[in-house]
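For reference, the structure discussed in these notes is given below.
We show some of the complex, not the whole, and keep each chain where it was.
Going in written order, the chains are labelled A and B, and every chain counts its residues from 1.
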Amino acid sequence: MNKKMNLLIFSGDYDKALAALILANAGREMGMDVTLFFSFWGLMLVRDPEKLSFEDKTPFEQMFGLVTPKGIEDLPLSKMNFAGLGKAMLQDMMEDDKTPSLTDFLNGARKKGVKFYGCKLSVEVMGLKEEELLPEVEVITAKQYLEDALESQIQLFI
Amino acid sequence: MNKKMNLLIFSGDYDKALAALILANAGREMGMDVTLFFSFWGLMLVRDPEKLSFEDKTPFEQMFGLVTPKGIEDLPLSKMNFAGLGKAMLQDMMEDDKTPSLTDFLNGARKKGVKFYGCKLSVEVMGLKEEELLPEVEVITAKQYLEDALESQIQLFI
């Protein structure tokens, strides 16, 4: 049996998404099974930037869809104003060090067979539709998340 | 032996409280033992809104008691300014989807036998008194938390 890691991604921050995806890629490279469960703001990481929909949405949900990040490169930094450091500065420093971008880590995780789950309740509350998310994302309940987490040696809330 | 989940709730944010209480309710419905350990800002979730006390408090503690949330519905959103989305908007969207309110999830956890613990050091530093908290809350030390966490299959820091 492979070792298993389950990450609950609640946050929609660029830097936390980076941390989560680095762990997910590293885990797969070590032969671990890796599950990412996206809930609340975490769903912003797996929106498909090309698939914004307005059908069957309340006015709140339409507005919400418009004002929130359209995909992973659109995420804000958790410490946007932290000592004046901005996302552009972090990206520049990553480029200087030849670190892959957030999109590279996301695509790496998709290619390496990381499991992508979206939280059913969050999807409903935020008025998102499954077809607005990346095709890898399967929408599951909190109980299904807990079943997966119980089988995992490592669980983190990010 | 039941499976067990232990959530350390550090954050005093409305949306993170919602995530934690959804997991706690789902865990109990699956027959798991569930422990919530409220520390620092997390204690704001389990203040009894009717039991504000000023006795035997330093001026700092009195001011702190006044300016901090008086109970779970008083919590701010972790992403208050995130793209202009406010708590009222989240609550409206939850209502549209007939999702129970945060209070419903809290009361659900209380009725379902979720264990409520408060962090002793945090209670002391914040100048709270045990009688200002919900009656279910038992105040324990960090070591007692760790003993409980060691017996759990799932531990998260929220």
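Keep in mind that, in the parts below, contacts are C-beta pairs under 8 Å (C-beta built on N, C-alpha and C of every residue); 3 or more make two chains touch, one makes a residue touch a chain.
Quick caveat, the model's predicted, so the values are computed rather than measured.
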Homomeric assembly size (copies in this file), of which only 2 appear in place: 3
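In this text, only the chains that are shown with their structure count from here on.
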Whole-Å gap between the CA centroids of subunit A and subunit B: 25
Residues of subunit B touching subunit A in the complex: 3, 5, 15-16, 18-19, 22-23, 26-27, 29-30, 32, 79, 82-85, 89-90, 92-94, 96-97, 99, 153-158
Subunit B-touching residues of subunit A, taken from the complex the two chains share: 8, 10, 12, 39-41, 58, 60-61, 63-64, 67-69, 76, 121, 124-127, 141-143, 145-147, 149-150, 155-157
